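The structure that follows is given in the form of structure tokens.
Complex shown without one protein chain; remaining protein chains in place.
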Amino acid sequence: MSRRLQRVLVANRGEIAVRILRTLREEGRTSIAIFSEPDRTALHVLMSDEAYPVGPGPSRESYLNMDKVLEVARRVKADAIHPGYGFFAENEAFARACAEAGIVFIGPTPETIAALGDKLMAREAAVRAGVPIIPGSTGPVNTLDEVKVYSKTIGYPLMLKAAAGGGGKGMRVVRSDAELESAWQMTRGEAGAAFGDDRVFVERYIERPRHVEAQILADHTGRVAFLGERECSVQRRHQKLLEETPSPAFDAKTRKEFGEAACRVAKEVGYVSAGTVEFILDEQNRFYFLEVNTRLQVEHPVTEMVTGLDLVSEQLRVAEGRELSFGDTPPEPRGWAMEARIIAEDPTRNFMPSAGRVERLLFAHGPGVRNDAGIYRGYEVPVFYDSLLSKLVVWGSDRDQARRRMLRALGEMVLDGPHHNVAFHQWLCAHPEFAAGNLSTRFLEEHFTPQSLAPSEEAMDVAVMAAAMHAHAESLRVAVAPAVVGGDRRAAWKWSGRARSGR
Amino acid sequence: MSRRLQRVLVANRGEIAVRILRTLREEGRTSIAIFSEPDRTALHVLMSDEAYPVGPGPSRESYLNMDKVLEVARRVKADAIHPGYGFFAENEAFARACAEAGIVFIGPTPETIAALGDKLMAREAAVRAGVPIIPGSTGPVNTLDEVKVYSKTIGYPLMLKAAAGGGGKGMRVVRSDAELESAWQMTRGEAGAAFGDDRVFVERYIERPRHVEAQILADHTGRVAFLGERECSVQRRHQKLLEETPSPAFDAKTRKEFGEAACRVAKEVGYVSAGTVEFILDEQNRFYFLEVNTRLQVEHPVTEMVTGLDLVSEQLRVAEGRELSFGDTPPEPRGWAMEARIIAEDPTRNFMPSAGRVERLLFAHGPGVRNDAGIYRGYEVPVFYDSLLSKLVVWGSDRDQARRRMLRALGEMVLDGPHHNVAFHQWLCAHPEFAAGNLSTRFLEEHFTPQSLAPSEEAMDVAVMAAAMHAHAESLRVAVAPAVVGGDRRAAWKWSGRARSGR
Amino acid sequence: MKVWVTMAGRDAEVTFRTEGGQLMVEYGGKEFHADVVKLPDGEVYSLLVNGRSYEVRVAQEQGALGVTWSGTAMSVEVKHPLEKMLQQVAGAKRHRGETIMAPMPGAVVTIRVQVGDSVVPGQSVLVLEAMKMQNELAAQTAGVVREILVAEKAAVSAGTPLVKIAPHAEEA
Partner (left out) sequence: MKVWVTMAGRDAEVTFRTEGGQLMVEYGGKEFHADVVKLPDGEVYSLLVNGRSYEVRVAQEQGALGVTWSGTAMSVEVKHPLEKMLQQVAGAKRHRGETIMAPMPGAVVTIRVQVGDSVVPGQSVLVLEAMKMQNELAAQTAGVVREILVAEKAAVSAGTPLVKIAPHAEEA
């Protein structure tokens, strides 16, 4: 089990593939990329040691084509496959197929992936580990009387959830005894009509939940380390937008209990490699187990910033059968880190995804700034994959320095071409409730409207002047070279020497 | 003394001006840049809140024009001036003129600058503080007999130094009693002929010295903090090329003594603000005081990487009369940091400085990487100023991870246009003696020749193929569009659709 | 020299003149000393307006200038004296309906309107699936659906016209 993984194939694309390639390069391992047809010029291909095609644009035909990916891995003699996140990262069958092909899958065992992939089994593991779950019925409730019994133990507000529902559908909040009967009838009726399944669960309703997760790392000796929590409450439709560590909601005592709970869940299922135990927090900062993500998370860099660890490097160690680099004592987290996901979407138009060519690109630099990007200048953002372009990560000695540094860094970042959410993050980081650490998954709902991003007076003044000067310069150009007027105006749209004399 | 410094003028340019602007922005202070005529489009102007011209290109007429700079500072109502390094950073008269104009000079007092600017006075302060200096005569030696006495106490090798010499001139190494008399006569004779001053000192000669310096930070309460050492031995003609912290030469005991010695010197002169006490180490790692730099150093970021402090922010605190952010206990340094100075010079042609337009620029990113740049794509590197373009700084949990990360990051960096020393740093970081930490200021002399940068076999193969394919593609283009042949070949030099079908 | 600028529904007049080799700009009742240089990196200008430093991108877009500053994208119309006059002559005859186009390649999931339907600004007319997201495409103006140019499940490329909306007046 302790052979050196010299040739590592990264079965992913975009920023996470680039992230993994970097650690491989630092450790002198051969990094092997795969790419779909439109990704031939993607950054992860350019930055790899080797790169091989796996099929056409749609993921199903390339990055999610298991036979093809494994065929390439075998042909190029990969010792191991790192799945990144998404694609095959939590796919039991893929992990099993790797093992059968004699290729190390960098992640937990297929059995762990399967057990934690089933939400009910995961929940049961948490219960066995003595970790709190959201109070509620453990199965469907059959009669109004039963619901009434639960309402006494759980208290109001509670939620009725259709067993077959999901994504916000088939749910109803009940706030008092008086509402209970009619709500019960309506939820059952609607569930039956909408899903052909009228089974309904009861659960405590958390009005303004926070999303906080535990980064864990486990090796084959049974050692499970807790590397601090991450707060990912700022979300839109379950997509995380900005993450940070530590959580402003935690004190040292809560953090300790939280870390121990996460480790108990991991030990209960014999977890190995890096993983994330997700919890939600209620208004009193009590935490309840949600699920386990059996992979590296998008937001893992904030943990790296405060611990100094390289989580990919730790995954590689564990995959080689070695122990964690820090033995039994993980580094004490230092300072505060935040990550803003830079996404190709237009926050002023309902966050509609965007694509297109990156015309100009300047990253933020200087103290405490890390960029994990999957793009470069001139790169055409393809429409086939998710719209995460880059992650802007900052570190500060405390939360306020991190937040101010994030604002500074966002101001430095220039990304012309696709629409993106840099201005959204500027709004967010400048918001007094965000600055105060008052977060919940309803933050956007409560505070954000497209008007939030309306240009300031200063921005409008600047825009008016810049546009007028641009036009003024053009008119000077026209005066200098009238022959061009009839031609292609846009191609000829250049600053003239005469215009510069205006300085 | 404790008024808020809201408007801060940065009397500098290039990467250090940008560095300082970043902290000002993070702290909500108004950043005010100054610029010479060719610097109108320099990065520090683009990134400042406000920017004002101070004159033509040559430094003497702009950045070093004291009247002009102070006139601008007064006119725009700057509360303080940060001098960066170079220019007015260690200029007593400028610091005094600021005080007279009611503007806070961010740095030590004029008296401290004056006292430490005089090498003899600085040396005396070190002696008073009980800090070792290189053994030798404290003044000129007048007779051969006197020299012989010194030779007994100092031991061989020793060095005879013309009092009026400097920069390697007027120095002679003596290795035995037998050589002493003739060396004494020749050095005196040469000194008299060359400098019109035949006074000669005697000093112990250190064959392979290391350059190690202490970062200190002092506030007005008399508190002096030692923030760890930096090793800057890799130099070329006294220009530092790569710096790191901690020093591979130090153990905990040496570091403690070193830090205490540096603080004693600082206290001896009533030092305030950030400063650097420079030492040289002999072959037995004994340290000797050299001088004090009364400013922020180029290489300060490595200290920031391991301590998490923002040294500019601390300077601002002290300038406002506040105490250091960490009180009496500076943060314990964590891990290892290295800085490679990216300089516009050609290491294969005797490090000749270069200039010109930055045609393409990709910075290294990802875990543990910091860039402090003064350039951007399209920027024309002016010929008037020093040729430091950017600093690539990395952090690792130990020296080897930092070194491997530096190699990885150097490999990511693309800088087309001016000649630069990225390949030199790649050679350096891959060198076994560097990897082993065997450094001295003679490292380049002992290990580097222009042949060190000769392309590898792989590089030559790649170059041959790329050039051939480029030409091949062009020939296909010619075949497709023969009409263009007579035209401007270079402008028409584009990849054709036909050529792509070769894939 | 004068230009007329329209932004976010507001009109403004900007006057330029040179004074001792420096550019002076009058705008909104105030006068600014301005220094403007085009940067060697795309359609980007460095403006120093009374000393304040701004880096601004100005790109030609359909019928207007797209101005980006500090992450905020704005659309500005600039008219030269002649254009301004022509516009005043032409009067208010401007609302010509709109054609909703696919902002990116994708697949049409749902068409929410039929020919003849009245729509109000902001009303969703079509759902386009792209980049793993369902995106509601809305009308910008009030009017009547005149033509639907695609069918559900159709794959469309960026810029494909999807739905034409005519102003109410035309229908009456």
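Order as written gives the chain letters A, B and C; numbering starts at 1 within each chain.
We take it that contacts are C-beta pairs under 8 Å (C-beta built on N, C-alpha and C of every residue); 3 or more make two chains touch, one makes a residue touch a chain.
Since we're looking at a predicted model, the values are computed, not measured.
Asks: Touch partners of the unshown chain, restricted to the chains that are shown, please.
Replies: Touch partners of the hidden chain, whole complex considered, are A, B.
Asks: Tell me which of A:E50, A:E124, A:E146 or A:E323 is the one touching the absent chain.
Replies: Residue touching the absent chain, from the options given: A:E50.
Asks: At which residues does chain B meet the chain that is not included here?
Replies: 344, 350, 352-356, 359-360, 383-387, 410-411, 413-414, 416, 419, 422-423, 426, 453, 455-456, 459-473, 475, 490, 493, 495, 500-503
Asks: If the hidden chain were put back, which residues of chain A would touch it?
Replies: Residues touching the hidden chain, for chain A, are 33, 40-41, 45-52, 76, 357, 376-380.
Keep in mind that, in the parts below, only the chains that are shown with their structure count from here on.
Asks: Count how many hops through touching chains it takes, at the least, to reach chain C starting from chain A.
Replies: So the least number of steps between the two chains is 1.
Asks: With centres defined as the mean of C-alpha atoms, identify the chain lying farthest from chain C.
Replies: Centroid comparison gives B as the farthest chain from chain C.
Asks: Measuring centre to centre with CA averages, how many angstrom lie between chain A and chain C?
Replies: Computed value for the inter-centroid distance: 32 Å.
Asks: In angstrom, rounded to a whole number, how far apart do the mean CA points of chain B and chain C lie?
Replies: Chain centroid spacing, chain B to chain C, equals 49 Å.
Asks: Between chain A and chain B, tell me the centre distance in angstrom, where each centre is the average of that chain's C-alpha atoms.
Replies: Measuring from centre to centre gives 39 Å for this pair.
Asks: Touching at least two other chains at once: which residues of chain B meet that condition?
Replies: In chain B, residues 47, 376-377 touch at least two other chains, as defined above.
Asks: Please set out, as single numbers or ranges, the residues of chain C touching at least two other chains.
Replies: Residue numbers touching two or more other chains: 35, 37, 41-42, 55.
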